[in-house]
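Of the protein chains in this complex, one is absent; all others appear in place.
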Amino acid sequence: MRFIFKTDYDQDIRLAKHEGARFWYSALVIALLLAPWVLPEYWLAQLTFVLIYSIAGLGLMLLAGFTGLFSLGHAAFLGVGAYTEAVLTNAGIPFPIAIVGAAGLSAAVGWVVGLPALRVRGIYLGMATLAFGFIVEEGLARWESVTGGNSGLQVKPPSVSGWALSTATEFYALCLLITILATLGILNLLRSPTGRAFVAIRDSEVSAQSMGIHLAHYKTLSFALSAALAGIAGALYAHKLQFISPDQFSILQSIDLLLMIVIGGLGSVHGAFLGATFLIAMPQAIAILKDYLPASIGQAPGLQSVIYGAVLVSFVLFEPMGLHGRWLKVRTYLQSFPFYRKGMFKRQKSFQKSDRLR
Amino acid sequence: MSAILSAQKLSVRFGGVLAVKDVSFEVQAGEVFTLIGPNGAGKTTVFNLISRIYNPSSGTIDYTGPTGTLRLTDHAAHEVAALGIARTFQNIELFEFATVLQNLLIGRHTQRRSNLWEDLFFTGRVRTAELEAREKVEEVIEFLELQHYRDTLVAGLPYGVRKVVEMARALCAQPRLILLDEPSSGLNVEETDDMAFWIQDICQELGVTILMVEHDMSLVSKVSDRVLAMNQGEVLALGTSREVQNDPGVIEAYLGSVSDVASLRRPVALTGTGTGAGTGTGTGASR
Partner (left out) sequence: MIQFFQMTLSGISQGCIYGLIALGFVLIYKATETVSFAQGDLMMMGAFGGLAAMTWLGFPYWLAILSTVAAMGLFGMLLERLVIRPILGQPAFSVVMLTIGIGYVVRGLITMLPNIGTETHVLPVPYKDEIWKMAGLVINVEQVSVIGATAILCLLLFALFRYSKLGVAMQAASQNQLAAYYMGIPVRRLNGIAWGLAAAVAAIAGLLLAPITFVHANMGLIGLKAFPAAVVGGFGSLPGAIVGGLAIGIIESLSGFYLPDGFKDIAAYVVVLLMLVVKPNGLFGEQLRKKV
């Protein structure tokens, strides 16, 4: 059993709540730093993808998990970031400026997309973001002079003060650095008044207003920040693939992002990382699984779709708190052994109430 | 004593219904002012007008802050807290998936001094502000005896505790005027007594003006300086608690007129010690 004996307020504000947490997270960071020398190139590339998707996941988690605004077209911001980065880098602009440009333009688009949020809620907001997603995707495809349209765009490697980061290890290090900065940024936000304002908006808009939280300001801010993170992720994505086309930022990509945060665990920072790991690991797992299945099932084109759908359905039905929730349950079991009670995390039977009157 | 809040001829119409009709009253600084009336009288609507959640169809509200008097009806809902007005809600509006501590810290939102970028980097200034906020919140926790529930998610708390947390959250904003909407509804006798003490403490020790809506007449008599009775959106009577409870119009609104009651009266066996008819101390709406 772990009891955290608190002696000063700082302990509640600190990021690492106790010695154990500090140890394990440091160990994780060190392991990630050593990865290029330990992992074969293929797995390093996959790990890079995990980091990139984690950044996008952090953005969507901030918007959907912490502010309660659901965006069904988030891939659009990914696309805006990717194309901005591609265009700027191809024009010779160094990476630090290009990525700021990508993040900034995505944030601006995010801000615009957030404007409907001020008037509509719930499913209507989802529809508005879905609509924006389609429009941006189409826009990227039509604006051929800049984006190359449907035939796609080659992307040069990122360059920092003349030095091009073209090897896998260098790029991985860049992604790791940006991921750590993004995570720290989000964690800082969440322990500060801004983050609490987001949570307030999620739980009760009326009383948030009565506490002095300006809804319009914070909602559009949440969209902008979320889009900026997605833009950064998109920029890194563009460099990783070295070739981008509009169909990579379609509704299917948006659904993948949502899948990621739902399976990871809505409302937790860990969830973004767990979800990203899951998203990248799934195709690998399916590929391995195919060898064990009879040819008629294993080679069928729809298999991936079925497995994705089945996993999503299972998680929503049986593990609504996602992978993070499952981890919390396991950890509680281990910590309170042998006093763990089966009903500890039991969901209350809930009855549906009208969302329109929430 | 000067007026901290002054409503002049407030009216609000929802569709065809005139929920509040020409309501005018003044709340003096440092007093406990209570709105009473049967359900549907428009009391919470008046609160929502003051909080600027609703817009009045006509009439104005003036508020006297430290910088002078301003027209409250010109301000938006999110500006009200910064002016020093906090409120609680009739059907608890807490942040369900946050802990009590986080709820109270959110209550201090108007006291924040850092902007987005400082928050992102969690500068020393933000850290100092956070520690200070925590200290202030702890004072409120101690005042209202919420130490046990500090780290509990609101979603798991019993109703009585939630009511107290709502009040605590309103206090954390360091308001000059606090609007309490039915503070004792759902509380048992003991909890209501505690509530009476807290209201008196808030008023006398912290110097906060209290404007409240209440149904429990014993609580009203115990704590209020002045009472305003409303019925069907209109003002019925204004005065001390005793005066209002004896006002014939108020009695009629709560108990009905003699002719109404006569038809409901059932024959009761006389016990010989006198008739059972109550005297005019008005028990008001029974709980």
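Here the chain labels run A and B in written order, and each chain numbers its own residues starting at 1.
Rule of thumb we're sticking to: a contact is a pair of C-beta atoms (placed from the backbone, for glycine too) under 8 Å apart; a residue touches a chain by one contact, two chains touch by 3 or more.
This is a predicted model, so every value here is computed, not measured.
Checked against the hidden chain, the listed residues A:284, A:305 or A:336 yield one contact partner: A:305. Checked against the full complex, the one of A:93, A:108 or A:130 touching the unshown chain is A:130. Interface note: of A:36, A:57 or A:116, the residue touching the hidden chain in the full complex is A:116. Residues 64, 70, 116, 119-120, 122-124, 126-128, 130-132, 134-135, 138, 141-142, 206, 251, 255, 258-259, 262, 266, 296-297, 300-313, 316-317, 320, 349-358 are the ones on subunit A that touch the missing chain.
Keep this in mind: only the chains that are shown with their structure count from here on.
Mean C-alpha positions place subunit A and subunit B at a centre distance of 42 Å. Residues 9-10, 12-13, 185, 188-189, 191-197, 199-200, 202-204, 206-215, 221, 267 of subunit A touch subunit B in their complex.
Contacts from subunit B toward subunit A in the complex involve residues 51, 53, 77-82, 86-87, 89, 93-98, 101-102, 105-110, 112, 114, 116, 119-122, 126-127, 129-131, 134-135, 169, 173.
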